[in-house]
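First the structure, then my questions, so here it is.
The complex appears here without one of its protein chains, the remainder shown in place.
Presenting chain A:
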Amino acid sequence: MPVSATNWADEVDGEDQPQSFTDANGITTTIEYKTNDDGKKVKVTRRTQKKLIHDVVNKAVAARKKWAKFGKEKGNRPGPDPATTNVGDNIKLKLSSTGQITQDVDEKHEAMKQQLQNKKILCRICKGDHFTTKCPYKDSLGMDDAAAPAGTAAAAEEAAPEEQQGGSKYIAPHMRAGASGSKPSDSMREKRDEQPTLRVTNLSEDVTEGDVSELFKRFGHISRVFLARDRETNACKGFAFVSFTMREDAQRALEAIDGRGYDNLILRVEWAK
């Protein structure tokens, strides 16, 4: 902190001299004044405590500590040489009486969890609380366009951690999150057959995939949304297919949405054939 000079005489005689006094607890306080880089005078107060630790060692051990170094170490200074001696990462030895040794979790994984504890992780595909690359539905459900604008902020946030975890599992380039290429269609067809799918008709022209998934996701996990679009205008053709992972969810959605108004049109929902 800068000291306001009260008297130029005091400044010279007293304040520039380092002061040092020891209190009853053996704590020495040293006060120094010096000029910092900005040309301001700074008061530095240091409190130090000295502790003398006595250690009783074997005479032979004490003698060996004084031995001169030899061999490859000949002439080297005392103290560990960083070339040969290093301190490793902290390792916890967890002792347990149960006989069951808990497999220690990968440290990196643990560290990342800690780091991201307060961050909200949102999958861009299914809106679950995992990374987009780790999404269990990334194969069956593509990146829907509508979610992208909402997800840009989250995406930026995720970008760094995603890179860190890279390498844990190989993902083909076209399968990675953010890849623009479309999914192989035969695998899509396979999945489509076995999933409970609803056909939604009488949609308005302005509807997007995002709107449809927004409408249906409250009933359960949606694995795929397909919105028929006109080739030229790219506008909605008025019908969509929504695939759920659970049949019960699809059933509930069918009952709830069928006949409901949406964008001044009455929706019709039925099982896709």
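As a convention for this text, a contact is a pair of C-beta atoms (placed from the backbone, for glycine too) under 8 Å apart; a residue touches a chain by one contact, two chains touch by 3 or more; residues count from 1.
To be clear about the criterion, contacts and distances are computed from a predicted model.
Asks: Can you pick, from "Ribonuclease", "NEDD8-activating enzyme E1 regulatory subunit", "Eukaryotic translation initiation factor 3 subunit I" or "tRNA-splicing endonuclease subunit Sen34", the UniProt name of the chain not shown?
Replies: Options "Ribonuclease", "NEDD8-activating enzyme E1 regulatory subunit", "Eukaryotic translation initiation factor 3 subunit I" or "tRNA-splicing endonuclease subunit Sen34" narrow down to "Eukaryotic translation initiation factor 3 subunit I" for the missing chain.
Asks: Which of these, A:A24, A:L52, A:V87 or A:A172, touches the one chain of the complex that we don't see?
Replies: Of the candidates A:A24, A:L52, A:V87 or A:A172, A:V87 is in touch with the missing chain.
Asks: Can you name the residues of chain A that touch the chain not displayed here?
Replies: 57-58, 60-61, 64-65, 67-74, 78-81, 83-97, 99, 101, 104, 106
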